[in-house]
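Take this structure first; my questions come after.
A selection of the complex's chains, in situ.
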Amino acid sequence: MDKTTVKLKKNAKPGKSPIAVVGMPGIGNVGKLVAEHLRRELKAKRIGTIYSPHFPHQAVMLKSGRLRLVNNVVYHVKSSGKTPDLIIVTGDTQAVTPEGQYAVNSLIFRLLTERFGCKFIYTIGGYTTGQALSQKRRVFGNATSTAIISKFKNTNILFGKSKGLIWGSAGLIPAFARLGKIDAACIMGETAMLEIDAAAAKAVIEELSKVLGMKISTNNLDKIIKKTDEIMKQLAQANAGMPMQMGQMPVEGGAPVLEQGGRPSYIR
Amino acid sequence: MDKTTVKLKKNAKPGKSPIAVVGMPGIGNVGKLVAEHLRRELKAKRIGTIYSPHFPHQAVMLKSGRLRLVNNVVYHVKSSGKTPDLIIVTGDTQAVTPEGQYAVNSLIFRLLTERFGCKFIYTIGGYTTGQALSQKRRVFGNATSTAIISKFKNTNILFGKSKGLIWGSAGLIPAFARLGKIDAACIMGETAMLEIDAAAAKAVIEELSKVLGMKISTNNLDKIIKKTDEIMKQLAQANAGMPMQMGQMPVEGGAPVLEQGGRPSYIR
């Protein structure tokens, strides 16, 4: 396998002018949490798989005793008539090098626009402010044009308040969209140096629900938030009196401070 | 040399529907130990060599005073009539980058399936549980399909108990096999952060013997296990009273804790 490839199911019909939501592993895993939550809540159907020699050279061990190659997956949510067709893209990993990232995200962008005819692409990520986080997380956004930004005026998404760089799919795909004159926006949940931030994902889902015009329950995210608040309290008690350690920030509302690589056991 | 290449001997006959066993350097070097042990015990004949610009840029200094390029080697064990033809692949190293790993393992997979007609591929690796190891090591497995798993019911291989990712050849080759509708399984001996784990290799050999229907002596591995137990006892005595150092875990049954790069002198 010497090129990034997408295998689509034979009967893959993406619907009409679908809206895309791309959420990959990254800061706080906000993107991946949002995409996985959406596909479960909206009962999305898997329509394709993306493989790449630019992904880390890993196979995933499955509970069934099988294994599979690391990949990205493409899902379709059928329009209800009142709600749009959705294409959801998420996966195990992103490419490792700049050249690999450009190759994979170019393919995803072309798949969404040329093959599926997407008219709007959302990418989801996390944004670290360096400040203490509160229970209600803020949601930040950057879009391909100021005209697009005005469409979000009935949401709480803050455009133009986030500074710096967006790494990986969350940044490259809207940037390619801007060059290709396709509308897109990167929506980012406020997070800290956290492994899995369900509160940030919840805040993003709440805003996405508004713009997509879809009712999306966040009960499952609330469960994760509750579990991780418990873990955080236990950590705080165990460390009572000890100086604040690197990587631990006061967090309310749902995201444990975990070292890079540690995952709460409810994520398998 | 700008591509991964395999040089096969002119008279290379792999036999009929051979079974492949691929064991590369990796965690605990379990894969390499198993493959090298098999080829010696079964008196395998070398039938080919794999070179790649994706391997580290090294030459190996030989005891004879000669030198050679780092490589992977392909061996053939002839069927006895009752036991199958075997193709064994092992070597000095794996490729360094994701793209290099995909290139090398794609070539190995195609060599085994298209050139040699292999109907089943075993890859061998190590699996770290993070728990203290006991004398009798467990053996874990992940396969291309649940149908394959049922073939292992008369062994002690635990399918579906291992979690996480398999890096390199041990993971990629069965993952490619699954995509190519070839049967394959990754068999992993339980190990810790060890340089050479002969006890893990022995446990794997014992299970492989069952599935291959071949009697394979493990005396040579027992010698390595004994020598390394001695080294471990000496280390423990030298460190008596000192706090447990990073990388040292209680180990019984045959694997010294060695820092990355240190090799017991009996391995040359």
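Side notes on the structure shown:
The first chain written gets the first letter, and so on, giving A and B; residue counts start at 1 in each chain.
Please note the rule applied: contacts are C-beta pairs under 8 Å (C-beta built on N, C-alpha and C of every residue); 3 or more make two chains touch, one makes a residue touch a chain.
All values reported here derive from a predicted model rather than from experimental measurement.
For this homomeric complex the structure file specifies 4 copies in total, of which 2 are displayed in place.
Operating definition for what follows: only the chains that are shown with their structure count from here on.
Least-squares overlay of CA atoms from chain A onto chain B yields a rotation of 90° to the nearest 5.
Between the Cα centres of chain A and chain B there is a gap of 37 Å. By the touch rule above, chain B contacts chain A in their complex via residues 95, 97-99, 101-103, 105-106, 141-146, 149, 159-160, 162-168, 170-172, 174-176, 178-179, 186. The touching residues of chain A, counted against chain B in their complex, run 1-2, 51, 53-70, 95-97, 100, 268.
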